[in-house]
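Below is one structure. I have some questions about it.
For this depiction, one protein chain was excluded, whereas all remaining protein chains were kept in their positions.
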Amino acid sequence: MASTLEKLAEHVGGKVFGTANVMIDSVATLTNAKQGQISFLTNPLYRSQLSTTNASAVIVEEFVQDAEKVNQLVVKNPHAAYAKITQILYPQQAIQAGIDAKACVDKHSQVDKSASIGPNVIIEEGAVIGQGVCIKANSFIGRNAHIGDNTIVYPNVSIMHGVRIGQRCIIYPSAVIGADGFGHAYQETGWLKIPQVGTVIVGDDVEVGSGTCIDRGAIEDTIIEDGVKLDNQIQIAHNVRIGRNSLLAGGAGVSGSSTVGENCLLGGRAGIAGHLNIADNVVVTGMSLVTKSIEQAGSYSSGIPAEPTRTWRRYVGRFKRLEGLFKRVTECEKLIKEQKD
Amino acid sequence: MASTLEKLAEHVGGKVFGTANVMIDSVATLTNAKQGQISFLTNPLYRSQLSTTNASAVIVEEFVQDAEKVNQLVVKNPHAAYAKITQILYPQQAIQAGIDAKACVDKHSQVDKSASIGPNVIIEEGAVIGQGVCIKANSFIGRNAHIGDNTIVYPNVSIMHGVRIGQRCIIYPSAVIGADGFGHAYQETGWLKIPQVGTVIVGDDVEVGSGTCIDRGAIEDTIIEDGVKLDNQIQIAHNVRIGRNSLLAGGAGVSGSSTVGENCLLGGRAGIAGHLNIADNVVVTGMSLVTKSIEQAGSYSSGIPAEPTRTWRRYVGRFKRLEGLFKRVTECEKLIKEQKD
Partner (left out) sequence: MASTLEKLAEHVGGKVFGTANVMIDSVATLTNAKQGQISFLTNPLYRSQLSTTNASAVIVEEFVQDAEKVNQLVVKNPHAAYAKITQILYPQQAIQAGIDAKACVDKHSQVDKSASIGPNVIIEEGAVIGQGVCIKANSFIGRNAHIGDNTIVYPNVSIMHGVRIGQRCIIYPSAVIGADGFGHAYQETGWLKIPQVGTVIVGDDVEVGSGTCIDRGAIEDTIIEDGVKLDNQIQIAHNVRIGRNSLLAGGAGVSGSSTVGENCLLGGRAGIAGHLNIADNVVVTGMSLVTKSIEQAGSYSSGIPAEPTRTWRRYVGRFKRLEGLFKRVTECEKLIKEQKD
């Protein structure tokens, strides 16, 4: 939905340097932008591109003097302003209220009149679907599950019985919320299934990525607090709690009964072992292995970056011979001491 | 389904210390239990909680003298007893026999009368669905697949042609069993697909977690033996065999043509390279990388736990300078020897 730069500036509380009434209809990168497009600059490294971009406007943090030909929209937080402007230029398709003729909605469920229920959606008995909810084709909502207002559920999602999802959440395709946690008791004849009698509680404004799995609690509930963003293929095991506004990148995993604090960032494929507590404001870099609780805010890492395989093999060889090296150094120290004496 | 403590004790072969006829209706943790609830103690560290819990009974391995106020159910294996008692207190919903009007069942398939086939389930020609099987909404059963008695298939599962699933299995949402293995022959113009002509054979009492994928064999079959428990998002490549009662935690992966023995435990995200043999009774800890066959029972690990990023970078720097350190030590040894002579 096209808009003048001026109106966009008002919307994000920014100031225009240049032509305020230029029309903006879409977003683009600095490099590829054409007339009518807006771009943004967050990394000062790319500042020189301001002189060469064909964008009709660029969102910046500070007015850039030596780029007078490009209209600049100065805001405190260019990234957030870009997000808000993109939301205006690309409005979400209005959802069409109503239940598709091919949906299977149990008569003992409650579906708000303003909700949109796609073809082949299953809504079991006792489920409650809030206002403005959109459930796309082929998704499954189990018995007594609650879906909060204005939440979007994409196709092929499974939300199991009793799960509660908050408002304004986005659940991407093939996500699974509320399947049984992995609980088995060992006995001589093999593993005995432990019924998982908790459920999953998802707060407001949560995103659950494609293929992400959040298991129901063993006794109490698995909890995803407000504002948490889960990327694709994440595993949240039973009894886990993820604190407010934490963000987990693709493939991160949190094992059973662990707690992740608020405003944490877990990098891609980072793994948190079971029964740990991770404090607020902790960053764990990609593919790190966390096996102890983290009590202090800050950044934590493990994993050694790749090298040419030949070099790497030499590294590993030396790593395994470290014990010998320690002994050799001890022997050197002893001999030196002897010579000294 | 509530029960007296006495009846529960009979069911698990345990002995009651305290009031045998107290009613138990649900389970809870020691900390949060209320009247009518039963809890369990497996970790002696939490023994002191026996004096403060409000649980109506606690399952223990030995009678705890100094906790006389709480009813105790003494059993050999508290974890297994807890599993059995939970199964009684929370009976599974009875399945409703019959084929939903919105299921697509091929006329050349066989579906037992006692099976429950949900809406939008697809059952292709030649498929055989056993007694008491429950297939939930939107799942797909390919041609000539067999589903053994009393197996549960949750929503959005894909079981491909010719796959055989045993009895009393549980297949969680979005699992995929029997898609093609990853087989391609290289030729100058690019990769050539190798048809995967084996299938997948899954034994009895197997669980397949949400999003877990088990590929069909290239020539012979991929085999999951009885009692194997696979957590979420596991990858079992073509031609793999997983031995009886082995348990794989979330995101573990076994590459093509490898064999995992019986009673093994693979931790979360552990990875087994291709064409290996892992003996019986092997434990591989989480996120370990296994690149050689393991011939002896025991526990195996790799992966270094995370540290503060600053510390970690110093570690990595030193690791890469190990070659120099080896040389320096050799030089020291030489000089010491020279001085000695």
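Which chain is which? They are A and B, in the order written, and residues in each are numbered from 1.
One rule holds for everything that comes next: a residue touches a chain if its C-beta (ideal position, glycine included) is under 8 Å from a C-beta of that chain, and two chains touch if they have at least 3 such contacts.
All of these numbers come straight from a predicted model, not from anything done at the bench.
When the missing chain is restored to the complex, the residue among A:H11, A:R47 or A:K84 that touches it is A:K84.
Take subunit A: the residues that touch the chain left off the picture are 26-29, 32, 77, 79-80, 82-84, 86-87, 90, 92, 100, 102, 118-120, 136-138, 154-156, 170, 172-174, 205, 207, 209-211, 226-227, 229, 231-233, 244-245, 247, 249-251, 268-269, 286-287, 303-310, 312-313, 316, 319-320, 322-323, 325-326, 329, 332-333, 336, 339-340. Seen across the whole complex, the unshown chain contacts subunit B at 102, 104, 120, 122, 138, 140, 156-158, 160, 174, 176, 179-180, 182-187, 190-195, 197, 211, 213, 215, 219-220, 233, 235, 237, 251, 253, 255, 269, 271, 273, 283-285, 288-292, 298-305, 314-315, 318-319, 321-322, 325, 328-329, 331-332, 335-336, 339.
One rule holds for everything that comes next: only the chains that are shown with their structure count from here on.
Taking each chain's centre as the mean of its C-alpha atoms, subunit A lies 25 Å from subunit B.
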